[in-house]
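Okay, here's the structure, questions in a sec.
The other protein chains are all here in position, but one chain of the complex has been omitted.
Presenting subunit A:
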Amino acid sequence: MKIVVGIKQVPQADSVKIDPQTNNLIRSGIQGVINPFDKNAIEAALRLRAQAGGEVILLSMGPDSYVTSLRDGLAMDADQAVLVSSRALGGADTLATGYTLAKAIEAIGDVDLVLLGRQSVDADTGQVGPIVAAYLGLPQVTFAESISLESANTIIAKRQLDTVIQDIKVTTPAVITVRSELNRPRYETPVNIKQSFDKAVTVWSETDLNLDPEQIGQAGSPTKVTSVYAPEKKGRQTTTLPTDPTQAVVELLNKLN
């Protein structure tokens, strides 16, 4: 099974500090780490590899500094990594990112499964996985909290939504985005850390992938952020039902109607 795991580098939560004078983010000293949900995706890929054999390829789009996160994934025991990196890709929104990743997955070729985190913790859109699936024309499952191989080319994924759980059977090739409930990502090990430096990290630019200049970077990004603000808190109302069961049921039914 050839599995591609899309990973993004995000700032390590406890390394983010606010300058008390200016209230701005202090950018120096911020350590980049793998987006936590993407670590679940890597762990899922490694377990599928253990079951079905094959290869786990990490894929990321971003600056050179993202190599440290790809290396972390290799130290978890992934086989190789691909970084799509170039100035022309800067400023990409989810659409341009999804397009670029999809093109890279096509270039990797013969991919059976694409796994991604359900969303990144720094942007929280949850859009990149579905966009990748759309560009590749592949079936997709989002928010998977369990993934099991049913046969060589069918996977059953449990999809956890707010109020329902769906069991979705999907044939490969497919795209699945995962929740943190899926698994507990393994630690890197000292030996795997050393060996991760012997594994290939291939760097591709927009020209290597023949990307359409109109669909990448800022040019390919229709999203315009006008402002960022915390949503207003909606007050929740609580009603206490009478202690008498009959009365309580009547009142409850009235409320629900």
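In this section, a residue touches a chain if its C-beta (ideal position, glycine included) is under 8 Å from a C-beta of that chain, and two chains touch if they have at least 3 such contacts; residues count from 1.
The rule we apply is simple: contacts and distances are computed from a predicted model.
Peer 1: Unshown chain, UniProt name, "Tricarballylate utilization 4Fe-4S protein TcuB", "Transport permease protein", "Tetronasin ABC transporter ATP-binding protein" or "Acyl-CoA dehydrogenase protein"?
Peer 2: According to UniProt, the chain not displayed is called "Acyl-CoA dehydrogenase protein".
Peer 1: Which residue from A:K17, A:K169 or A:K194 sits in contact with the chain not drawn here?
Peer 2: Only one of A:K17, A:K169 or A:K194 touches the chain omitted from view, namely A:K194.
Peer 1: Consider the whole complex, including the chain that is not shown, and state which of A:D72, A:D112 or A:E206 touches that chain.
Peer 2: Of the listed residues, the one touching the omitted chain is A:D72.
Peer 1: Give me the subunit A residues in contact with the hidden chain, please.
Peer 2: Residues of subunit A in contact with the hidden chain: 68, 71-72, 75, 187-194, 196-197.
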